[in-house]
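Encoded as structure tokens, here's the structure I'll be asking about.
Let's turn to chain A:
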Amino acid sequence: MRLGFILLLSLYIAGCTPKRGGIIIAGSTSVQPFIEKVAEHFMEKYPGITVNVQGGGSTAGILATLNGTCNIGCSSRDLLPSERGLRVVLIALDGIAVILHRDNPIDNLSVEQVRGMFSGKILSWKDLDGQDKDVIPVTREEGSGTRASFESMIMGDEEISDACLVQDSNGAVREIIATTQQGVGYISVGLVDEREKAVAIDGIKPTLTNLITEKYRFSRPFLLLLREEPKGDISTFIEYVLSPEGQEILGSSGLIPATQVVAD
Partner candidate 1 sequence: MNKLSIRELSLYYEKHQALKKISLDVESNEILAVIGPASSGKSSLLRAINRLYEIDYARITGEILLDDKNIFDIPISELRRRIGLIFATPVVLPGSVYKNIAYGPKLHRRLKKSELDELVCDALKAGNLWDEVADRLDDSASRLSGGQQQRLCIARTLAMQPEVIMMDEPCSGLDPISTAKIEATMLELKKDYTFILVTNNTKQAARISDRTAFLYLGELIELDKTQKLFTSPADMKTDDYIRGRFG
Partner candidate 2 sequence: MKDKIAEKLLLFIAFSAILSLSLITFFIFQQGIPLIFKAGLGNFFSLRWAPTRGGFGILSMVVGSLMVTIGALAVGIPFGLAGAIFLAEFSSSTIQKTLKPVIELLAGIPSVVFGFIGIVILVPFIREIFGGPGFSVLAASIILGIMILPTIVSISYDALLAVPKTYREGSYALGATKWQTVVMVLLPAARSGIVAGIILGMGRAIGETMAVIMIAGNALKIPGSILDSVRTLTSTIALELGYAAGDHRAALFACGSILFLIIIFLNIIATRITNRK
């Protein structure tokens, strides 16, 4: 019992002066899988530096960076005016793809049609020359960066209907669309796999070329956030992400590397 107390006390003292090992990255669950991949390669190249990557969400990442809970924040949306003051590093652009079950005959949708399905105006696939079945739209949760981008790019002034299923990650949305024939959802282009398909919007497919040339307009920035000028290990990591090697990893995962955007 006494031991427990001493332990508690020492923990408390230790808690007041946190010394944490390695680089902690936190934030957007959309950025997480990509940065995780980069971090894996980074740690192979620099075995002395550990990188911890976790989700939490864009907002949590921004807050965590502001109060120092993490060293680097990730965001999949631009900062709000109230959140300014952080250093922002653009690492890539991410296209948002509207996805359907792979057996769905439809390959092309207009912005209005997508908006109609998510706002609850289009209730059956029949209205889209499909089968006479209900549309099951799957959206992201309130506050999600992907949802915010989707709302501003596709929904315009209309609100996403309450009847949509809600999931809290790209993967979870994809999982439902992959198993639900009537489903429609939206996720990062880089995460679309063979079990579902990304449809063309107004005739333009979300391919890498179309994204780079901005023919496919639905994309958003992936940002790393810093509280101050990066030093030491943190700066090594940022440099690695922006190096040709780091950018190649992001590019091969289906993102548009920042260097290419700048080059355009």
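If you want to know what made the cut, all candidates are chains of the complex that A comes from, given by their letters.
In the analysis below, a residue touches a chain if its C-beta (ideal position, glycine included) is under 8 Å from a C-beta of that chain, and two chains touch if they have at least 3 such contacts; residues count from 1.
Because the structure is predicted, anything quoted here is derived from the model rather than measured.
Here chain A is displayed by itself, and among the listed chains 1 or 2 from the same complex, it touches 2.
Those residues of chain A that touch candidate 2 in the complex are listed here as 1, 29, 55-60, 62-63, 134, 136, 141-145, 148, 159, 161-168, 176, 179-180, 182-183.
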